[in-house]
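With one protein chain withheld, the remaining protein chains of the complex are depicted in position.
Our next item is chain A:
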Amino acid sequence: MAPRNRDDNFMDVDSDSDISLLGDVERRGKGKGKGKAADKRKKDKGKAKAKEQAYTWEASYTRSWDTVQEDEAGSLQGAVEDLMARGRRRRLLAPAAAIRRTIIRHLVLLLDLSAAMMDRDMRPTRFDLMLQYAREFVVEWFDQNPLGQIGVVGMRAGIGERIGEMSGNPQDVLKCLSDRTRLEPTGEPSLQNAIEMARSSMSHLPTHSSREILIIFGSLTTCDPGNIHDTLDACVKNKIRISVVALAAEMKISRDLCDKTGGQFGVAMNEGHFKDILFELVPPPAQRAVARAGGPGANPAADLMMMGFPTRLPDSSPPSLCACHSDMKTEGFLCPRCMAKVCDVPTDCDICGLMIVSSPHLARSYHHLFPVKPYETVTSMEGESETTPACHACARIFSTSASTAAASEGISLWGRYRCPDCHNDFCTECDVFVHDVIHCCPGCGK
């Protein structure tokens, strides 16, 4: 990590000359804010990227290929294996304690569409970068939170603007983020108006789902019609979690929004760091006992939720009106309780209010509940009476001699990894594939 102290902060102010539009006061505020954010990050363990370089313009040009070392034979095998070993170790270090996490999530993505977003300190502009990352974020978010829903609200010209309705379909959300010209930034942002709009769109949601607002904020001002602290109190009351990713600098109000509602606050220092702090918000947040207990017991009781698993109508069925949009359609899903036809799942039935999910949706949320145990590294072939010649999963033939690469933790010289339950051997690729993608051991079938 780059050494950073008070003196650096002054230097930052001086070196901040590429933003000439901002006033002197604002500029000093900006330098301070960033310095503070960096100081804070020094204490808590941030992403490695954030530690290595502080500001884009300070960092020396790092050549990524310099870190990769060839071995004597000029092969990169050893370096590649070392990288894989690091990945394995990170996986093994995953938290073992039970955390309660929300799976049914509702998120409103609040995009700053004010004139400050046209700033070019992030290439090509803050606005373009934000749109690009927001699209990647949505894809990744739906991959990890298949039962969740995302709505999009923009803030420009002093008002909140609904860009996309709350939807569980990633294509809908991506469509409303795809049109760059419709989202052209202009005017001043208004945090209060936009948060109020997001809050009202989430007010009807059931208690077992999480309500979150994610603000990507590039401006240093907000022009509000009333007292924003009232809005903040209302959000706390409604258990809405607000997270802010600031592109310019830390503002007191955005820090307060996050701290009081239990969200995360981050100031993006460069393009890579922007992506890092945005994607930290993808995995479901751990529920806070204080915020969620709601009663005297420390261990809140479970609600049993009634859920319906629908039947999908074929494309060839006779067309009929759907209950949600009153459109004439052939395909659709039948609510199992009232037999109303809805267009898409997951949703709440418009007629009887039953929550309709397709069971694959539910099952997809479960794969991380039943993780595959990490495979043991086979470090020695001695004492093995009978060894299988090939990988149990993909039938690749194991090499019979140990690899010449330097031994490091978590790497088997024979390329064998053994399941602790079924004692079958797997090759490196299958090991990674089983743990990262399938989540099911081919030997045990569990």
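The rule we apply is simple: a residue touches a chain if its C-beta (ideal position, glycine included) is under 8 Å from a C-beta of that chain, and two chains touch if they have at least 3 such contacts; residues count from 1.
What we mean here is this: contacts and distances are computed from a predicted model.
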Per UniProt, the name of the complex member that is left out, chosen from "Isocitrate dehydrogenase [NAD] subunit gamma, mitochondrial", "General transcription and DNA repair factor IIH subunit TFB4", "Ribosomal RNA-processing protein 41" or "DNA-directed RNA polymerase III subunit RPC3": "General transcription and DNA repair factor IIH subunit TFB4"
Residue touching the undisplayed chain, where the options are A:A157, A:L313 or A:C343: A:L313
Contact partner of the left-out chain, one of A:V139, A:L321 or A:A363: A:A363
Interface with the undisplayed chain - residues on chain A: 77, 80, 94-104, 208, 210, 287, 299-317, 333, 336-337, 345, 354, 358-360, 362-371, 391-397, 429-430, 433-434, 437-446
